[in-house]
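Let me give you the structure first, and then I'll get to my questions.
Every protein chain of the complex appears in place save one, which is left out.
Labels run A, B and C following the written order; every chain starts at residue 1.
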Amino acid sequence: MSLTMKDLDTGATNTWCPGCGNFAILMTVKQALIQLGLNPSQVVAVSGIGCHGKTTDYLKVNTFHVIHGRVLPAATAIKLANHGLTVLGFAGDGDAFNIGMGHFPHAARRNVNMAYIVHDNLIYGLTTGQASPTSRQGLVTKTTPRGSAEPGVNPLTQSLTGGATFVARTFAGEAKHMTEVLKRAITHRGFAVVDVLQPCVTFNRVNTYEFYKQRVRKLEEEGHDEGDFEAAYRRAQEWGDVIPIGVFYVEERPTYEDGFPALAGGPLVGQPLSRDLSGLMAEFK
Amino acid sequence: MSLTMKDLDTGATNTWCPGCGNFAILMTVKQALIQLGLNPSQVVAVSGIGCHGKTTDYLKVNTFHVIHGRVLPAATAIKLANHGLTVLGFAGDGDAFNIGMGHFPHAARRNVNMAYIVHDNLIYGLTTGQASPTSRQGLVTKTTPRGSAEPGVNPLTQSLTGGATFVARTFAGEAKHMTEVLKRAITHRGFAVVDVLQPCVTFNRVNTYEFYKQRVRKLEEEGHDEGDFEAAYRRAQEWGDVIPIGVFYVEERPTYEDGFPALAGGPLVGQPLSRDLSGLMAEFK
Amino acid sequence: MKCKGLRDDTVSVVIGGEAGQGISRSGELLGKALMRCGFHCYGTMDYPSLIRGGHNFYQLRASSRPVYSQTPYADVLIALNRESVGLHLGSMNAGGGVIHDERDALEEGLGRDRGINLYPVPLTDIVKELGGPDIMRNTVALGAASALIGLDAGTLKQVVAETFEGREKIIKMNEDAIQRGYTYVAGQDYGFGCCLESGERPRGQWLTGNDAIALGAMAAGCKFYSAYPMTPASPLLHYFASHDKAGGTVAIQTESEIAAAMMAIGASYAGIRSMTGTSGGGFSLMTESLSLAAMSETPLVVMLGQRPGPSTGLATYSAQGDLLFAVYGAHGEFQRIVVAPGDVDECFYLAAEAFNLAERFQIPVILLTDKTLVESNQTTDAFDLSRVSIDRGKLVESWEGPGEYLRYRDDEDGVSPRAFPGAEGILVPANSNEHLENGLSTSSSEAVAKMVDKRFRKAQHIRAAVEGLQPIRVYGDKRPRVTLVGWGGTKGPALEALGMLRDDGVKARFVQVVFMEPFPGGLEKYLKGTCVLFEDNRSAQLGTLIRLNTGYAFKHVGLRYDGRPFNPGEIRDRVLEVLG
Partner (left out) sequence: MKCKGLRDDTVSVVIGGEAGQGISRSGELLGKALMRCGFHCYGTMDYPSLIRGGHNFYQLRASSRPVYSQTPYADVLIALNRESVGLHLGSMNAGGGVIHDERDALEEGLGRDRGINLYPVPLTDIVKELGGPDIMRNTVALGAASALIGLDAGTLKQVVAETFEGREKIIKMNEDAIQRGYTYVAGQDYGFGCCLESGERPRGQWLTGNDAIALGAMAAGCKFYSAYPMTPASPLLHYFASHDKAGGTVAIQTESEIAAAMMAIGASYAGIRSMTGTSGGGFSLMTESLSLAAMSETPLVVMLGQRPGPSTGLATYSAQGDLLFAVYGAHGEFQRIVVAPGDVDECFYLAAEAFNLAERFQIPVILLTDKTLVESNQTTDAFDLSRVSIDRGKLVESWEGPGEYLRYRDDEDGVSPRAFPGAEGILVPANSNEHLENGLSTSSSEAVAKMVDKRFRKAQHIRAAVEGLQPIRVYGDKRPRVTLVGWGGTKGPALEALGMLRDDGVKARFVQVVFMEPFPGGLEKYLKGTCVLFEDNRSAQLGTLIRLNTGYAFKHVGLRYDGRPFNPGEIRDRVLEVLG
């Protein structure tokens, strides 16, 4: 019996602003799970704190709504504890690249086998409109009354430099594109980053649906080579009249769980707690 | 009366291991300060925790030996509080790219006007030999008995991606090269990262003086264009038979302090504490 | 000046609707207008952690006598949506009136059984006619409410005009909106039961605890505010960010709370009065830095605005659950001051004083507040700047000797001479390692014990300073039958409850503990007879400190831990229950 959208709905009242890009993300995540034929009980969603973080209130799978910026370490450990599970991380741009930045390159180089979905609205939503690390220079917010002074963090070049093995961007206004990218990210074996351009209709009046609609170009329509790191890095730097979306880079590399001998025999969670300690105790005798 | 090496010596007993690369770093920092004619009372050195952190016990300038991984926020604020000072940050590879990683891209994009000197020994020294984020794959340490599984963090590509405006690498076995690079970093207007290949003679038996001597090549002798970001990124990825050292990239961009109107009239610390509050209070009337 | 509410000597207006309808702004504007007309006001906002939709409400109380808190009752309800009517009708006073959008077409006679009248106003239609944005409905409603309670529309218009200063078209539109709402209701002659007569002397100011703290910091010469956004401390960051030019300050939205604390410490080391602010989760992240401030003897002021935990908890509600954490949080042993203001005045004067205490003793000072206190508006007299003095403690600008400058000199009072980097002839060390007098690291047994003792010798001086700042404040009857004890945001409802108890013929007093660490002496003398402790938490944390410091264990407590502040009536009821 196949899964329906309704099966993935928790029934919680959705409190996102009408028109928020998060709705489309939530919907396409559900669609991706359905299309991939995944069993909700084998999926874990970990979310940070922010508007994006409410995803775990609305998506009926196993969920851990953690603290601000800490999706990655929690998700990493969940995957190691039970690598049979499909692990999805949902983070905000502030969550991922401000307070959570310290974890990002490490999850990337470890190649933690999970999809990391960044709801990138270039603003702090839930705390009512402060600058985010991805806010573009000049964005006026509650904390940057004269416009953000610093260049924004680029999630894609950060992912590439960090060593992520799947690096993509998509746009909440392009549901089909998003679904396809998410499906690939979820099935990718390794750390898959998906930067989702997510309009925040309330606090970011610059990077709107219109803004993106006029600018996004699909890499897959432009003959981009997903195996070419340099090309990926170059295209990832583009942000102007053209904003490329699609899969920038893919690489195969052993995943984090491959490095632990204890996992060779199957998920850790399935192994018995008691074990023979005589060998360990003998060392002290 | 010009400064001598002795003037920059605190008299504290040095406790680095004989042969440690830190000695050369300390010496060349002193030389750079002398050659630049800087007044010690106008210099602040901020250090993290680790063998490198002891620098502040040995360098007779204003010093703040902070906590592990927190050189950057402390140094950033010191510079903003008194932008007349020359601010130097001394960090370890673990300090900078593990626990302190969350601050790094932000200092870079803000273009905090300081030199950030990373004592990069590819190992945890002070805590007796665990893997560091820059440890190369395969390095056997106390925490990686089968060799480090993940690819190391690359301080240079991280700097470039983060937005540092001066990105360099030098080698503790090349005192002259180091002095020149440090002088340029210290005088650079903006965030200058210097990754110093620093042999840890006790715990890293792979990346030794010999190892580097056989491999380092000076960019300045190879016609490298410091203004070419792509070339810088490409060369920064090299780590094998050839390990390039030198200045990879330089860019001019407004520094962090340029963005604060309060600093326009001179260092914040010089401005009187009391001010007329009537305007501010009127808002509530 | 006169004020007659339906229930007591206060008029209470509730504005209810969805997030995004500008409810908080409306409440604040109305409060300011009322203040200008001479009334004392209190206003507070109840909102869940979401941006649009859901249910928000602002409660505003005004009176000719000081008001300190919200109540659950409303004389007037401004219902910006249908849902608000349903949610608030039950707590309206008999005789109350509901201003709502005609379009909502409420069921005829709704609430009539309880004496409530519906006053439909064509909010949407008026806005449409004026060509304004939807959000202007609340401006029309404010005009209507003014007419109902007898408030002069002119004052309200002026307040609105000031808010939109420079944007003439918007001002005009809003003035028209107010006027249309006003005229619409004034024309109906509803004979509403509330009566407000403007007084001569306008109140001084109308502001939140956060506003007062920001002003206090400004008055104290704070020039550096670094913070990561977190409710309920974010408004401080917004204030500093939007006033950096006017205040000559640096405001930074940092990448994390760790960076926020470390920046404040860095700035302080460099000679600047600095501050950071956060809530519990962020404070957790700051504890390592707090310990650094202590060891390096770098002054640090932290505003910790409490909200319900553990963890993310209830992000937009209020609590007093971090008291023991503020007192004992961070590793190692060191002196600190924890001070908990209870109203906007205390927010201002104690924030200003926090900087003196931090610098005089070279220690961290935690300004412990809660959401109710820092996000609610109160009227108060203009702050008296002459009461704010600046004392930076043992500063040296040059060094004559003897010997070299010793940043950590083993002075009798435990406080060593402090200098700033950049001073000619002085090099300033600061060290997170245990250190010698000259700042160099040490692990020598004798040197360590000596330095620990030096820092601990500050204790008695800190204690003396705190005792001089009225660390315990007592309100109400001198010979009470019952003593209420509390702190922080609980002060407001407790003071209101005192008045209610007086009306009930019960002589009562309220003892407010203002300084939590060091814990002030002399509290015992108030802990006589029947005492009831009120706290917005589950485990009576002030009770723990009191037990520890005085041996007194409360038999009676009133605790609330659902994120909402106490209502005065609840406190009164609990006291009466205890008195039996």
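In the analysis below, contacts are C-beta pairs under 8 Å (C-beta built on N, C-alpha and C of every residue); 3 or more make two chains touch, one makes a residue touch a chain.
These figures come from a predicted structure and were not determined experimentally.
Participant: Name every shown chain in contact with the chain that has been left out of the document.
Facilitator: When the entire complex is considered, the left-out chain reaches A, B, C.
Participant: Would you mind spotting which of A:Arg70, A:Lys142, A:Arg215 or A:Arg235 touches the chain that isn't drawn?
Facilitator: The missing chain is touched by A:Arg70.
Participant: From the list A:Ile25, A:Ile78, A:Ala185 or A:Ala232, pick the residue that touches the absent chain.
Facilitator: Spelled out, the listed residue whose C-beta touches the missing chain is A:Ile78.
Participant: Going by the contact rule already stated, which one of B:Cys17, B:Leu36 or B:Leu277 would touch the omitted chain in the full complex?
Facilitator: Considering all chains, including the one not shown, the answer is B:Cys17.
Participant: Just name the one of C:Tyr58, C:Tyr73, C:Phe240 or C:Tyr317 that touches the chain not displayed here.
Facilitator: For the chain that is not drawn, the touching residue is C:Tyr317.
Participant: Among C:Asp9, C:Glu333 or C:Asp503, which one touches the chain that has been omitted from the display?
Facilitator: C:Glu333
Participant: Touching residues of subunit C against the unshown chain: what are they?
Facilitator: Residues 48-49, 258, 279-281, 283-285, 287-288, 290-292, 294-296, 308-317, 319, 321-322, 324-325, 327-334, 432-434, 443, 445-446, 448-449, 452, 456, 537-539, 541, 544, 547-548, 551, 561-564 of subunit C touch the chain that is not shown.
Participant: List every residue of subunit A that touches the chain not included in the displayed model.
Facilitator: Residues touching the hidden chain, for subunit A, are 10, 12, 40-42, 44, 46, 49, 54, 56-57, 60-67, 70, 72-78, 80-82, 84-85, 102-103, 106, 260-263, 267-269, 271-275, 277, 279-281, 284-285.
Participant: Mind pulling the subunit B residues that touch the left-out chain?
Facilitator: Considering the whole complex, subunit B reaches the absent chain at 15-18, 49, 51, 65, 67-69, 98-99, 101, 124-128, 130-131, 133, 142-145, 202-203.
By definition in this document, only the chains that are shown with their structure count from here on.
Participant: Of the pairs A-C and B-C, which shows more C-beta pairs in contact?
Facilitator: B-C
Participant: Just the number, please: Cα centre separation of subunit A and subunit B in whole Å.
Facilitator: Inter-chain centre distance comes to 31 Å.
Participant: Quick check: how many Å separate the C-alpha centres of subunit A and subunit C?
Facilitator: 37
Participant: For subunit C, give me the residues that contact two or more of the other chains.
Facilitator: 255-256
Participant: I need the residues of subunit B touching at least two other chains; which ones are they?
Facilitator: 102, 106
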